[in-house]
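Every protein chain but one is kept in place in this view of the complex.
Then we have subunit A:
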Amino acid sequence: MELIINGDKVEVPNKITTVSSLLQHFGINQKVVIVELNQSILEKGSHQETTISDRDKIEIVNFVGGG
């Protein structure tokens, strides 16, 4: 399956069906990350039940140092 993650085309295994399994795939499920799926921001608690499919546009952001 092909996703657009943070503006780049990324190929991920088809067994990835939810946002939380996607985060797990990248090893970032334990981190503070915020996910936007096709321009709709996901609440933290909804990662498990939110499904993803081919060509979805996903933004994965986090907090970085800033003033």
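Here is the rule we use: a residue touches a chain if its C-beta (ideal position, glycine included) is under 8 Å from a C-beta of that chain, and two chains touch if they have at least 3 such contacts; residues count from 1.
Just so it is clear, contacts and distances are computed from a predicted model.
Chain not shown in the complex: UniProt lists it as "Thiazole synthase", one of "Corrinoid protein", "Sarcosine oxidase subunit delta", "Thiazole synthase" or "ABC transporter permease".
The chain not shown here touches subunit A at positions 5-7, 10, 26-28, 31-36, 41-45, 59-67.
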